[in-house]
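Starting off with a structure, shown below.
With one protein chain held back, the other chains of the complex are shown just where they sit.
Each chain gets a letter, A, B and C, in the order it is written, and its residues are counted from 1.
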């Protein structure tokens, strides 16, 4: 991804260090993409009935990560309060989805990859929140 | 919109009364649509330079309302904690956007309509949060 | 929805009559919302296994209608070629989804409502395409 190049060539500076911001934005997009795929992979499994909670949380997590990534990618007139509350909501979406994917991680490799992506994303969001607090 | 019909024909019941849920989902979609249009109308104004904060917050509010509307529209395995935190983030996005649109409401009718849509959406989200708390 | 008010207060005029444009934009949002709900209602059904194709096409149709609605809602520097090709793709997404929902319309009321929303949206997109061609 060209996240860092785009942030570096932006006419306005973000209120936090670019490398931390880049890591979080990329983790959010990764998580959105993986959750979209995991929902679809679960839908294609023979025992889809056992995966409906996973599909639902995948779709929620994909939508929330994507909105958060779009908001965080905007540096013009950055609003810390708005960004923080959206990051906090994203932490919860990632945690709940990671827990559910974890229940199927031994059976389905896509759920294992998705659990890891959600856990990574949750961690990056929390790190960024702590930087705003400082 | 067919929100109520869709919620009523869903095989699972939501954890709150359908009429309140319907009102909130429709306010979220309205707000997302109006914010998307307001960003574009501001972009088309001669004095766009004075409206960059408005455009930025319109785009954020559109993305956040849309994600919240998609999440809230799903009744299968409804997760109250996730929904509440997303509604709380949406309240802030709507409030910040309404304030900024309010600054241009006398000059631009699209900002006036948008401020009203954001204020209505904020109120509906808060009412729904209070129902979950009960 | 406030679609017409937003189009009327926009500083730039669209290249087609506002009432036809309004109808198409509202049909697109309706279809996106109904398809998102239908995917979730299908996911909540006991025989979800028989509805996986319906869920997949609902999700596609929701994403495509939503992108088309956002593009069509922008009047600043309207690009007819881009809008037309996206409308043409949307016609196909709506048609394919309506056909699949039609297969389950007698069994599930949500599929019946969704088929109607897709058919209405397909018709509105085609009418708008014919206006651009004129």
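Assume a contact is a pair of C-beta atoms (placed from the backbone, for glycine too) under 8 Å apart; a residue touches a chain by one contact, two chains touch by 3 or more.
Computed from a predicted model, the values in this text were never measured in an experiment.
With respect to the full assembly, the chain omitted from this view is in touch with A, B, C. Of the listed positions A:20, A:73 or A:102, the one in contact with the omitted chain in the full complex is A:73. Interface residues of subunit B facing the missing partner chain: 40, 43-44, 48-49, 52, 55-56, 59.
Looking at subunit C, the residues touching the absent chain are 52-53, 56-57, 59-60, 63-64, 66-67, 70-71, 74, 76-77, 79, 81-82, 85-86, 88-89, 92-93, 96.
Looking at subunit A, the residues touching the absent chain are 1-3, 5-7, 9-12, 25, 29-30, 33-34, 36-38, 40-41, 43-46, 66, 69-70, 73-77, 108-110, 113, 117.
In this text, only the chains that are shown with their structure count from here on.
Centre-to-centre separation between subunit B and subunit C, using Cα means, comes to 20 Å. Residue positions 66, 70, 74, 76-77 of subunit B each touch two or more of the other chains.
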